[in-house]
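Of the protein chains in this complex, all but one are displayed in their positions.
Entry: chain A
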Amino acid sequence: MADEAIFLLLHNEMVAGLYRAAEQGEGENGRCTTKLESMGFRVGQGLIERFTKDTARFKDELDIMKFICKDFWTTVFKKQIDNLRTNHQGIYVLQDNKFRLLTQISAGKQYLEHAPKYLAFTCGLIRGGLSNLGIKSIVTAEVSSMPACKFQVMIQKM
């Protein structure tokens, strides 16, 4: 869909632009991932406010995670999370077998070392969304073979 195309282009240019600026010495390299993650965080907070304006109250933490996996992921990435696992002690693993932001990069292991750059924003997105639902978390991502990836959410007890 056209609106997905412009988001994809904007996201990829944001990643490229930040790393370009870092190379030219306008900032340290390690900060790029942090910047992308915090941008995602702001967007996640804003989006979740809009999406949950009229929804019913969530029953519990698992209910919230299911919302993220189904409604939230569908609105943002036009598909649901393929697999959700949890240890029922605050750790959730969200698996997306065909992550929209990676499908154009490669199918397999080529460019694997660049994949984390394209996941930082989305990690922030999830963390921001959860934050505005009252959940503090740490979100990381791992890829072993594109375009499949896993997002790990660790709930922080406050």
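Everything that follows uses one rule, which is that a residue touches a chain if its C-beta (ideal position, glycine included) is under 8 Å from a C-beta of that chain, and two chains touch if they have at least 3 such contacts; residues count from 1.
Just so it is clear, contacts and distances are computed from a predicted model.
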(request) Have a look at "Myotubularin-related protein 9", "Trafficking protein particle complex subunit 3", "NADH dehydrogenase [ubiquinone] 1 subunit C1, mitochondrial" or "Transport inhibitor response 1-like protein" and point out the UniProt protein name belonging to the hidden chain. (result) "Trafficking protein particle complex subunit 3"
(request) Write the list of chain A residues that the hidden chain touches. (result) 2-3, 5-7, 9-11, 13-14, 16-17, 21, 26-27, 35, 38-40, 42-43, 46-47, 50, 75-76, 121
